[in-house]
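The other protein chains are all here in position, but one chain of the complex has been omitted.
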Amino acid sequence: MIYYIGALGLIFIGLFIIMTRHNLIKMIIGLNIMDTGVNLFLISIGYIRKGTAPIFSKPGINPGAMVDPTPQALVLTAIVIGVAVIAMALSLAIRLYQHYGTLNMRKIKEQRW
Amino acid sequence: MNLEILLSIAFGGAFLTYIFGKISRRLRDFFSVFISLILTIFLSYFYGKFEVVPYFSFLGIPLILRINTLSWFFAITIQLITTFSVIFSLSYMKEKERLDFYYFMMLLVNAGMLGIVLAADLLSFYIFWEIMSWSAFLLISYNRGTALEAGMKYIVMSIIGSMCMLVAMISLYTNYGTLNISQISSQISSASSGYILFIFILLLVAFGIKNATWPFHTWLPPAHSEAPSPFSAVLSGILVRMGMYGFLIIFYVILGLKLFLNLGKGLCSFHYILAWVGAINIVIPTFIAMFQNDSKRLLAWHGIGQGGYMVLGIAIGTSLGIVGGIFHIVNHTSYIALLFLVVGAIEYRTKGVRDLNSLGGLIKKMPITFLGALVGACGLIGVPLTNGFVSKWLIYKTLILKGYSFLAFAALIGTWGTILSLYKFIHNIFLGQLPEKYKDIEKAPFSMQFPIIILSLIIILFGILPGIPLKVVNSIGVSFGFKSLDVNIWGIISETGILNLVNIFTAILVSLIFFWIIFRSGAERVKILQDNSYAAGSYIPKDKYNYTVEFYQPLFRMIKPYFRDFIDEFYSKIVETGRRLSDRIRKVYCGDLGYYVTYIVLFLAILIAIKLWGKIW
Partner (left out) sequence: MNPVLLIVIPLGFAFFIPLLGFISRKAEKFIPSLALLINIILSLSLLPSVMRKPIIVLLGGFPPPFCINLFVGPVGVIFSLIIAIVGFLVSIYAWSYIGGDGKREEKYHMLYLLLLAGATGVVLTGDIFNLFVFYEILCISSYALVAYLGEKAGVESASKYLIQGSVGSTLILIAIGLLYGQFGTLNMADIAQNINTINPLHLFIPLVLLLTGLGVEAAIFPLNAWLPDAHSSAPSTISAILSGIAIKIGIYAMARVVFTIFGAYQILLFLILLGVITLLVGELSAFSQNNIKRMLAYSSIGQMGLILLALSIGTVEGISSGLFQIFTHAFSKSLLFLAAGYMIYQAGSLKISSLEGMGKKMPLSSLAFSIGAFSLIGLPPFMGFGSKFMIIRSLLEKGNSLFTTLAGIVLVGTVIEGAYFFKVIQRLYFKETAESEGGVKEAPVGALLPMIFLVVLIISIGVYPKMITGILNSCAGELLNRLEYIKAVFGG
């Protein structure tokens, strides 16, 4: 349960940062925190306390005690996607800074209406 | 089968004209006239034939063409007017640019209109209607400048009309499973009167907009005055009257005579209200026309006014009325087209002058054009021996027979307004002082005079021998379920009297000859020069004789405070509100990323809130 609360907390913190901060880098950090929260959430779905690896390495392992491997696979993929997004975002931030000389998203409002 | 060929010639000819235009100008000019003539001949061959041809299927709905007296009558009118305009265009448009496009659109509009009157189901009616609408839009905008605004006004109102028609059509389809006009008409009698009224009002708006019936008339004056003159002739003459055709179709083909007359009760009965709308349409626009200084705009307002007579005739729902109304459509087509062509000829010679205050005295320079204008004006006013007289006589008779004295009075007032404004029209262009700069003006070229002469002859011919078209019109009335009128080649015998135009003609001719002889045998003619008159005892230099400025000025001063197009202002206000609303709504996209993310979160929150408290789903 504590993991779910932690995950939800991270997600909300991330969302809050994105909504309230002005600096693009901080927003990206918020995004990253949100991603982390989601990953934690995914992992905790399959997590079993004191579980074993989902491999029949030696005889007599209780399959019920095995940790679900699918969320782990999901998280791996999600992490990769997250990294790609963050990398993309940071490279865009660099370009944005070159153009505007600022990263304050309240000031970068040329595209509107 | 033949109808398909007819329409393919019409559409294919339009495309080919465009392609030929890329090759050579002469070929294009020749070909466009050739196509119009071919179509005219083809159509006249269909006289008195009945044919129903399914030709295509769209989304599982069969599309059908048919020809009967009604559609033949309209089709031949359309085709003749287009032919005249195309011939007129040969010299009128000569020095303009993008003629390939012009002729293409002209023939496309023509083809669209032919399609409308030949359509036997509402879907093909709608398709051709739309083709006609957007190609007319392109032609109205052709002249650029202020024409752009006129085009926008036209197309927006036209789209609104088409959308109403679309809803009505699809609603009919979902209820009856067919769009075939005759099948719908056989089933609609079982529908509830509320539903009929719903369909009826939608279609009324759709056709009313095209017919420029008050209060949907606001697009017409700018559109007519800004379009190229030959197209104005088509536009005012027949394209607008497609709305009348639509009225005929819904009143007497889809609803049928009995159902139409029984819609509503007593003073609230539908056709009576409609007749009043027609009366309003007669009175207001003709008087507005009086104060116009743009010759085409003056005629355009008459286009609206004359539409009132047709609505009046058709809405009353007696056999005299319907014959008068339909006959008035074709009469109006002939003389309004003639007048627009006359204006076109003058525009051509004076290099685009339409302002009535700066013209004058052209009678000696352009005599044939003047005669055309005179005949056209007489027709529009309804002077005996022109066709306008016959149809107006029929409509008056209907009103008197029915005892609708107020409506008859309105029609009469309309005629006064027509006389006054057309007097201004003829006077300001042809009479009065010839401005110095038009001294060397030449008469109109033959390709302009030809349609003017032919149309004038048609007006007089139908005025003296009205039986020729009336026979056809009468059989249309009979096909709507009216009882047949006693129509002869020389006129009409109705229950209240005989209208024998040949007799009138002979009487007038004889008296004319009589007076001519008397005048000839009298004293010598004395020619009085213009300089030979004095005002307040002092000599007036020649160039000060300018009567043509500010006609009807005292009258105008009197009604000036009320002389506003309230409806147009109302529509403009709606558009303005829309624009402001649009600017307001766009502010949602404020450019601030924080807000954007907040929108997403808020959306999520609202969805959850609705679920938890609202129980909407």
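Per-chain residue numbering starts at 1, and chain names A and B are given in the order in which the chains are listed.
Here is the rule we go by: a contact is a pair of C-beta atoms (placed from the backbone, for glycine too) under 8 Å apart; a residue touches a chain by one contact, two chains touch by 3 or more.
This one's a predicted model, so the numbers in the text were calculated from it and none came from an experiment.
What subunit B contributes to its contact with the hidden chain is residues 57-60, 98, 126-127, 130-131, 134, 137-138, 141-142, 144-145, 147-148, 151-152, 155-156, 159-160, 163, 166-167, 170-171, 173-174, 578-579, 581-583, 585-586, 588-589, 593, 595-597, 599-600, 602-604, 607-608, 610-611, 616-617. Not every partner is drawn; the one left out touches subunit A at residues 11, 14-15, 18, 24, 27-28, 31, 34-35, 38, 41-42, 45, 68, 70-71, 74, 77-78, 81, 84-85, 88-89, 92-93, 95-96, 99-100, 105, 108, 110-112.
One rule holds in what follows: only the chains that are shown with their structure count from here on.
Subunit A and subunit B have centres, each the mean of its CA atoms, that are 68 Å apart.
Contacts from subunit A toward subunit B in the complex involve residues 15, 18-22, 27, 105-106, 109-113. Taken together, the subunit B residues at the contact with subunit A in this complex read 586-587, 589-594, 597-598, 601.
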